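Of the protein chains in this complex, all but one are displayed in their positions.
Take a look at chain A:
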Amino acid sequence: MTDTSPAAPWTPSLRELERRALRRRRRLFSQVIATGLVLLVLLVLVVAVRSSPGWPNVRELFFSWEHARDAFPEIASGFWLNVQLFVVCEVVILVLGLLVALARVARSPWLAPVRVLAVVYTDLLRGIPTLLLVLMLGFGMPALGLQGVPISGTFWAGVALVLSYSAYVAEVFRAGIDSVHPSQVASAQALGLSRPQALRHVVVPQAVRRVVPPLLNDFVSLQKDTALVSAVAVFDAVFAARDSAAYNFNYTPYVVVAAFFVVLTVPLARLTDWLQRRWLARERAGQL
């Protein structure tokens, strides 16, 4: 029958070594294919663009080194404002969005007015184009001349972004909350937790993990939409670029701003991917 004596230190069999070599070869082959294809596609794109009849003109108008260099400092300092706006708004949006979502899933009759308000808020604010909201608040609120109300266009443009995005984010959170299986609430309640406690400790933490990718999507969108504040004469990166482009009749500054935004969003996307993978690895370890 089977030999059950403690086995000698295991050494891979010949067959296993063969198999490993084969797996290694196949992995290498896949990597070669992947790299090769990416390079090929890039090459085709570059060749296609460069061989187009208008390329010399376009290169001068959009990709001029001197104009890029000249506009860079202004754009960089303007972009710092975009970053600040983004960071501050993002935090406020997360909090406000979650609060609105919670208001919408609340069951208590005492909270009925809040629930109605939350519904009206999301319906209305998601319906208004963000640009219009920025224009209305950015020009309108300071013009009211109310005592104690900030008159800074930047402030009100930021408020407009927060209001608009919180409505989207609230719906994302709510979808996440709805996606947590009712049995989770039941088992939380069975442990004696109240409904708000169950939401706070069981449902929301699971919901947040699930909605990280769509949230990131909204935040990348927000990063770009901080550019809308330039519509109310706030001196951000886009405003600086437009200034410079109009002055020099050259669009290179726009490309520079675009590059700034891309550089900002890519690390955020990678960070989220990484977080997501870590959560999955922890929760699904050893399971199906």
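The definition used in the following text is that a contact is a pair of C-beta atoms (placed from the backbone, for glycine too) under 8 Å apart; a residue touches a chain by one contact, two chains touch by 3 or more; residues count from 1.
One rule holds for everything that comes next: contacts and distances are computed from a predicted model.
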Absent chain per UniProt: "ABC-type multidrug transport system ATPase component", "Amino acid ABC transporter ATP-binding protein", "Hydrogenase formation protein HypD" or "ATP synthase epsilon chain"?
"Amino acid ABC transporter ATP-binding protein"
Given A:Arg23, A:Arg69 or A:His201, the one touching the chain that is not displayed:
A:Arg23
Could you please point out the chain A residues that touch the chain left off the display?
1-2, 4, 7, 10, 12-13, 15-16, 19, 22-23, 26, 286, 288
